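One structure, as structure tokens, below. Some questions next.
Note that this complex is displayed minus one protein chain, with the remaining chains in position.
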């Protein structure tokens, strides 16, 4: 079937290709003309404007928005609405806050269109391995889009599902990312403990490879970690700096709002924040307090 | 080859069967006569004493100890030593503290025998899927035992390895379990957040099944979780009580001793401890303090 | 000077009395007629409506609002505005979110009135010991109100200050409460460790009393704790249930928004949340996972 796709970056570009290979036609737009050109060359349909996109559809329009969360999504929706007919479908496949998706669903639906939120996991590996998709929204449009989901997913009936009403897709994806933070931090701590046990001279790449088979911690994250460690066992040249996207902090906020105690997901976020603090004020406060009551020496910069 | 096996419980029994299927002969002992009987019936060799076991070996003895960590391991070694010849091998495949393994290696080696420590992961699934084994000790005995490891592992050359000197196997297994605690806690928190988001009425079993394919959190733990949730989606009848074996706390102690900050593994342990505290004194202290300074009401038992 | 006071509860009632003793006249209103009556009997001026209150002022009106944060504050402001003259002052002395105070300041100021936000600490002890006040807002009204602050504070020039622009008072009070959470949790954990060290049979009341003099942890919280423990050393009859007001969670949200890693304040909040979770779902998830991979027994309810 035909699918409009706005945003042909790292994720969008790969998704378009997987859809094409699955027999669909992607009508794709991006502000980056080169990305549009590349889409056309791959056998899909690149367009230079949203108006163009609208004209390429033979019938009912379904347009997948894959742009940074927040204002870009609202802006895109605002530009698309005048080009839609009753019953057309907008899909937000990005990392939006689920509350935004609930609001957008209400707004878009009030105008006679449909809105579907899709939490999409799979990163740069999705083209090859398929995407995991958690889908929120109304039954009819989700059903209509199922050929798309069946192709994007790792298998026709695996790795995707309609999880609940509007916002549910992004809510579940948010929690997914919170869990991901915790798993990553657990692995990172464990490998650090082994790395610091210098007397045993452990080979982290070897150990991660062993664990991939038969262990309780075997996982896709471990597969990737083993691969990364085999290429750079001492993590040379990497900066100890960890970014965080919105979803980790939203998960923490949500847990607190729901009165769920979630120390591990929360600590994982806090540690990422910590990685970006330079000349840490908290630690300098501690140093000056120790000096004040105990006369303990302080290190000078 | 022949392998002595002491401890025919949940783990040991399954290992014996996997070894038999792989063409080895297990000479097995357990204080539980029924377990010995079952071993014999399965086609391996059950014995009623360690002396018996020693006599069943055609040549060099290799005896795998699979008993609870601590004193039982020391007691077993003490009983075995008089039955050994120079060059014979003792293997501790249980969840011993790596410091004990280092000590035992020194003691056993001083007497002319070998000692190999094997951290073994795989739980009740090992018979079918194979065990992940992290092996510490000297090169010669580890090499001698490789046919055993090749059979127990998920594949001949996967899921096992000689990771370092004496104690390394149990050290790496200890860290493995620390990571496992963190991953489990991350999943448990995430599912709880979804469970408490009542307005979305999410189906946890469905979501865990979706995540198994293509998502970043896909993992063996998730496979098991999906299966468990499909059978008991609301966790009815389960008590909110989580035991911990020694390895989680040892990981935390080791991290602190090595000056590695490991908040997530540590919090995972703390939460397990918390699950077992009743009529929590800390919380009652907080309640009485709030009352003392703010006149806030306290709940009475 | 004259001060209007809306809300004659635990905090408000005591403040009125401290102001009266300091030579001021409080014109007080509460929906609870008994509280108003009590105020009149104490020598202040109780009124039965906000209109009445407005009439009692000889000149410029300054009205201190001491009601629950959120809608009650907005409602009160809305009712008061028609009764004010240009230059009159509204003071919010409750536990409002500082963002609300910033908004209210803008709205009230646009209408020609003043708005001052006062974070007030001191609890039920303020009447006797004075209140600590952190004040946000414009310079002129804060200066005008200084006789009030000088009386409410523990000493004329101690325990109060104009800390910054609108919202600053409530921001600083919010952080104050976050710190308070951390201090309380630290004490509560320490006393629990001592309580559980049964072999030493420690007397917690005695120890808290010792620490009050000369130790590094001496503090007002400890004074109160020592008093509480002397009356109920085993915390009998208290429920392990800890409420939290908004300020702890706002502090955590703010820390994350500011990219400040604040693990201790955050954990203190998480533990309070945990104290209210019954039949914890997270722990039941852990129990079922342990059962799934290791065959570990689960406790049944």
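Each chain gets a letter, A, B and C, in the order it is written, and its residues are counted from 1.
Here, a residue touches a chain if its C-beta (ideal position, glycine included) is under 8 Å from a C-beta of that chain, and two chains touch if they have at least 3 such contacts.
As the structure is a prediction and not an experimental result, all values here were calculated from the model.
Every visible chain touched by the undisplayed chain in the complete complex is listed here: A, B, C. Checked against the full complex, the one of C:1, C:50, C:186 or C:243 touching the unshown chain is C:186. Only one of A:1, A:50, A:242 or A:258 touches the chain withheld from this view, namely A:242. When the missing chain is restored to the complex, the residue among C:219, C:245 or C:291 that touches it is C:219.
Residue C:176 is the one among C:103, C:176, C:276 or C:299 that touches the chain not shown.
Panel shows chain A; residues 10, 123-125, 184-185, 187-189, 191-192, 195-196, 220-221, 224-225, 227-228, 232, 235, 237-243, 263, 271-272, 274-275, 279-296, 298-301 of it touch the chain omitted from the view.
In the full complex, chain C touches the omitted chain through residues 121-123, 126, 129-134, 153-155, 158-161, 163-165, 167-168, 171-172, 175-183, 185-187, 189-190, 192-194, 196-197, 200-203, 206-207, 209-222, 251, 254-255, 258-260, 262-265, 267-268, 270-271.
Looking at chain B, the residues touching the absent chain are 216, 249, 252-253, 256, 259-263, 266-267, 269-271, 273-274, 276-277, 282, 293.
Please note the rule applied: only the chains that are shown with their structure count from here on.
Although chain A and chain B carry the same sequence, what matters here is overlap: shared residue numbers make up over half of all numbers found at their interface.
Greatest Cα centroid separation from chain B: this falls to C. Spacing of chain B relative to chain C, judged by their CA centroids, is 48 angstrom.
Touching of two or more other chains is recorded for residues 123, 185, 187, 189, 192, 196, 220-221, 263, 271 of chain B.
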